[in-house]
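Moving on to chain A:
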Amino acid sequence: MNSDILLLLFSGFLAFMLGVYILFMYRNLLRIIIGVEVMAKGITLLFLAAGAFQGKIAFIQSLVVTFIIVETILAAIMLALVFTVHKIYDSLDIQLLSKLKG
Partner candidate 1 sequence: MGIQTNALLVISIPLLGSLLIPLLGWAGLKKATGPLTVILIGAANILTWPLLLPVLHGGMWHWSYGLYRWISLSLTVDALAVFMAFTASLIATLIAIYSLGYIEHTDDEPEYYFIVTLFLGAMMGLVFSTNLIFLYLFWEIAALACWRLIGYYREPDYIWKADKAFLVTFGGAVLMLFGFVLVFLQYGTFEITELRGHEIGTVALVLIMAGVFSKSATVPLHTWLPDAGVAPSTITSLLHAAILVKIGLYGFARMFCNGMVISPRAQTGILIIALASAFISACAALKETNIKRMLAYSTVSQIGYTFLGLAAFTHNGYIGALLYIMAHGFAKGGLFLCAGIIEHGTHTKDMTKMGGLIKKMPITAIAYAICALSIAGIPPMAGFFSKWFVISGLVEGGHKVIATLAILTAVLTLFYMMKSFHVVFLGESRGESHAEGVPVMVTVVAILAGLTILTSILLQLPYHLASVADGERLLKLATLVWR
Partner candidate 2 sequence: MQQSMRLFLILPLVAAILMPWASKLGRRIADVLVAVTGLGLMVLSLCFIPYAGTTSTFQLFGAQFAVDGLSLLFLIVVNAVAFFCILYSIDYIDHYGGRAKFYALMLLMILGLNGILLAQDLFSLYVYLEVASISSYVLVAYNLKFDGIESALKYLLLSVVGTGLTLMGISLIYLNCGTIGFEALKAVLSSIGIGAASPVFLLAAGLFMAGFGLKAAIVPFHAWLPDAHPSAPAPISAMLSGVVIKVAGVYSLIRIFLYIYPAPSQILKIFLVLGIISMIAGAIIAYFQSDIKRMLAYSSISQIGYILIGLGIGNPLAIMGALFHVFNHAMFKSLLFLNSGAIQYRTGTRNINEMGGLESRMRVTGATGIFGTLSIAGVPPFNGFWSKLFIVMGAVVAGKYVIAFLMVFFSIFTLGYFLLIQRRVFFGKLNMKWADIKEAPLTMSLAMIFLAATCLLSGIFFSQVVQSVIEPAANLLMGGK
């Protein structure tokens, strides 16, 4: 296994972990969405590593494109939800969303 692919895997996992960290450790809802995006970057890298290792870039590319579309729509929906929360509550603090603590 060549070192480039190991590097891709390494950065993919790291980005995923960072994303999860941001997701759970920050209290601002918009920052949490950034966390999701960071996680998505990590997953893209992992896919790329898998495709590069198997020598099937074309195949993995189509998965990545689909994944990017999913990610975008997810982000849009999340932003819409956050916007609605803000409209009702005038705050983006996750602590105020009482049930999210559990």
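How were these picked? Simply put, all candidates are chains of the complex that A comes from, given by their letters.
The rule we apply is simple: a residue touches a chain if its C-beta (ideal position, glycine included) is under 8 Å from a C-beta of that chain, and two chains touch if they have at least 3 such contacts; residues count from 1.
Treat the numbers as computed from the prediction; the structure is a model and nothing was measured.
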Of 1 or 2, the one touching chain A somewhere in this complex:
2
Per the contact definition, I'd like the list of chain A residues that touch candidate 2 in the complex.
9, 12, 16, 19-20, 23, 29, 32, 36, 39-40, 43, 46-47, 49-51, 53-54, 56, 60, 63, 66-67, 70, 73-74, 77-78, 81-82, 84-85, 88-89, 97-100, 102
